[in-house]
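Let me begin by presenting the structure, written as structure tokens, before commenting on it.
Removed from the display is one protein chain of the complex; every other protein chain stays in position.
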Amino acid sequence: MAGISIATLENAVKIVNASMTTLEAELNAADSKLGDGDTGVMLARVLGKFGETDISGSDDLGSAFQTLARAAASATGSSLGTLFATALLTIGKATKGRETAEWSELSALLQAALDAMIQRGGASVGDKTVLDALDAVVKATAGLNAAALIAAEASKAANTTLDAFRDKPCKIGRARMFAEKSMGIDDPGMLGFVRLVDALASKH
Amino acid sequence: MAGISIATLENAVKIVNASMTTLEAELNAADSKLGDGDTGVMLARVLGKFGETDISGSDDLGSAFQTLARAAASATGSSLGTLFATALLTIGKATKGRETAEWSELSALLQAALDAMIQRGGASVGDKTVLDALDAVVKATAGLNAAALIAAEASKAANTTLDAFRDKPCKIGRARMFAEKSMGIDDPGMLGFVRLVDALASKH
Amino acid sequence: MKKLMNAASGYVDEVLEGLVLAHPRLKLGGSAKRVVCRSEGVRKGKVGIVSGGGSGHLPLFTGYVGRGMIDTCSIGNVFEGPNIDSCIEAIKLADGGAGVLRLYGNYGGDRMNFDMAGEFLEGEIETTTVLGTDDIASASPEESAKRRGVAGIIYAYKIAGARAEEGADLAAVTQTARQAVAATRTIGLALSPCQVPGAAKPTFEIAADEFEMGMGIHGEPGLWRSKMKPADEIVEDMITRLLTERPAGHGGRVSILVNSLGATPLEELLILYRHAFRKLKEAGLAIVQPLVGHYATSMEMAGASISLCFLDSELERLLAAPSDSPFWEVK
Partner (left out) sequence: MKKLMNAASGYVDEVLEGLVLAHPRLKLGGSAKRVVCRSEGVRKGKVGIVSGGGSGHLPLFTGYVGRGMIDTCSIGNVFEGPNIDSCIEAIKLADGGAGVLRLYGNYGGDRMNFDMAGEFLEGEIETTTVLGTDDIASASPEESAKRRGVAGIIYAYKIAGARAEEGADLAAVTQTARQAVAATRTIGLALSPCQVPGAAKPTFEIAADEFEMGMGIHGEPGLWRSKMKPADEIVEDMITRLLTERPAGHGGRVSILVNSLGATPLEELLILYRHAFRKLKEAGLAIVQPLVGHYATSMEMAGASISLCFLDSELERLLAAPSDSPFWEVK
């Protein structure tokens, strides 16, 4: 296992983009229930922008992440998109100057991203957002080294969290007003994250 | 036969109002084809206003007609409504000071109304408007005395004219632009007039 | 179609009441309160300008009552001409002793009623008539006098209103109004219908993926229907049609009005304007005082019209003169 390199990242961009063909409509539909129905179209645009962004010549892994962060930030100003950019920026800072990162570092990198997203968005773990699935992945992958195992555990944790939160009330953003209505409905940001983790994991 | 009195007029108002229950939609539909679709609703409002107007205490037949003319003029500013008011005003002037008019005078009274409508609206007989059916009734009833015969001849002439004009092009107003499209379509104003003549005639 | 309204029978009167409450510079006049006037009245000695028409076209016509624009306006029911009484009253209320220009759109009902009103007032108030005939889709150039008046009439309001405000006499104001009408061309298109309050159905039907070029503001049929096209293509066609009728020897300065028929939002108007601007520039025309917004509508009809007013120096001067009507102010 070569660890996480720019090539890993390029490959990941291809995989998530491919998954958007069906995911875009699913996420729009999920966001339509209590939000403004644009999660899918926004994510498709951001990931599409990644696809158009050439990171192969990046100085190092960190700057590849930062290039993607800037791409995300320029493609949208939506909540989820900006949080996504924040996460990538944070991981980019942490991997600045390095060629690769070890798979065993992934959990810590994601934890740093999670902290930055909490800081930026003002929501907490437990509010039924993308943060909860990310938090679950952080925990499930801590101490693991093998990419394949990480993939399997991440996917399992993400899906378990999605299921666990489905019947809980949403505590932030637009859906907050409809805490009752939000029970039984997946949070679109969390759903998107889980589906992308699944897509990435299935290639391992 | 007592001739045309205020009572005749009151009775006529009742008859035409009753006929509007089905006629309103028919005329709107006819006007929708090339016009703005309001002939029926306008006519229903004008005739409804007649129904609310008490002419029983009018000084004479002429002022009863003039009261109805004012009612029509205050209920609408549409082409057909204003022409209708013009016609009633003209007949009112011609019967000023009299209790009744002879049925034998009807043709001449309608001719006077037709002249005034031509003068006011600027259209000519032959343009495929309400004027053509009126003109036909004028001609068909000239020289007749008996109400029942007048009714029968008026109705026949009106319907013959409607049929005869159906496939001709319209030469005035909005439908003029669509001279070709107007072929095969009844002029809504003419259609309304014919239907009201039929309604009145059927009570004789 | 859903409407925020009470009973259909009160629709027009409630709208007018709301209008004058929201715009204290306006007030209602006439026996049936179907005349909108300037609260300050008409200056003695100024030529009055009266307009009128059916309801359902706000801010046309009433929204252009103001200093330097029209003085009074008679209002009919939705899509019907104003009745004779309100026309008589509107002419009287516009009278400052120097005569009154009747300036309104070329529709049968409106003409008959304004004509009759003028006849009633013969000997009392001197009146002249100029009809708005800007809709190029409604008759051929040879029959341009038969064309309907649509959004472009506001140019005549503005230009003739400024001429009256500066003290010109009735003949001069009438002449100026005639020039403004002669200089103005409009073409409109519709995407979806409106519904007359109380009516059972919308004014027309059109497929979900079609639009109609040249449709009238009451839903009168236009020139052709087509599947939706990119906005730039549509604008190209509209501008070409308008420029085909560019008055001979015109000097190259135009005002343009990109107008929503109601439901079409400002975003789309600006997309249309952007391309119209380019096409006019390509044609060597300079744009003066562009207007983009809701100026003459058909309630909730979706669609837009483009008007061009081909200016000479005199028309341009009058267009730029001050006016204080609620929906078109010039400082």
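Here the chain labels run A, B and C in written order, and each chain numbers its own residues starting at 1.
Here, a residue touches a chain if its C-beta (ideal position, glycine included) is under 8 Å from a C-beta of that chain, and two chains touch if they have at least 3 such contacts.
This is a predicted model, so every value here is computed, not measured.
Peer 1: Who does the absent chain touch among those shown?
Peer 2: For the complete complex, the undisplayed chain touches A, C.
Peer 1: Using the touch definition from the top, which of C:I125, C:L191, C:M215 or C:L318 touches the missing chain?
Peer 2: Per the contact definition at the top, the residue touching the missing chain is C:L191.
Peer 1: From the list A:V16, A:A30, A:A73 or A:L88, pick the residue that touches the absent chain.
Peer 2: Going through A:V16, A:A30, A:A73 or A:L88 one by one, A:A73 is the residue touching the chain not shown.
Peer 1: Going by the contact rule already stated, which one of A:T82, A:S104, A:N145 or A:N159 would touch the omitted chain in the full complex?
Peer 2: A:T82
Peer 1: Going by the contact rule already stated, which one of C:E126, C:D169 or C:E268 would touch the omitted chain in the full complex?
Peer 2: C:E268
Peer 1: Residues on subunit C that touch the omitted chain in the whole complex?
Peer 2: 2-7, 11, 14-19, 21-22, 55-56, 58-59, 63, 191-192, 208-209, 211, 228, 230-232, 234, 258, 262-274, 277, 290, 292-294, 297, 299-300, 302, 304, 329, 331
Peer 1: Tell me where the left-out chain touches subunit A, residue by residue.
Peer 2: Interface with the chain not displayed, on the subunit A side: 25, 28, 32, 34-38, 41-42, 73-83, 85-86, 120-121, 172-174, 176-178, 181.
In the analysis below, only the chains that are shown with their structure count from here on.
Peer 1: May I ask you to sort the chain touch graph into line, ring, star, complete or other?
Peer 2: Here the contact pattern is something else, fitting no line, ring, star or complete shape.
Peer 1: Comparing centres built from CA atoms, which chain ends up most distant from subunit B?
Peer 2: Relative to subunit B, the chain whose C-alpha centre sits farthest away is A.
Peer 1: Calculate how many whole Å lie between the centre of subunit B and the centre of subunit C, each centre taken as the average of the chain's C-alpha atoms.
Peer 2: Comparing mean C-alpha positions, subunit C is 32 Å from subunit B.
Peer 1: Could you list the positions in subunit C whose residues touch two or more of the other chains?
Peer 2: Expected reply: no residues.
Peer 1: Which residues of subunit A are in contact with two or more other chains?
Peer 2: There are none in subunit A.
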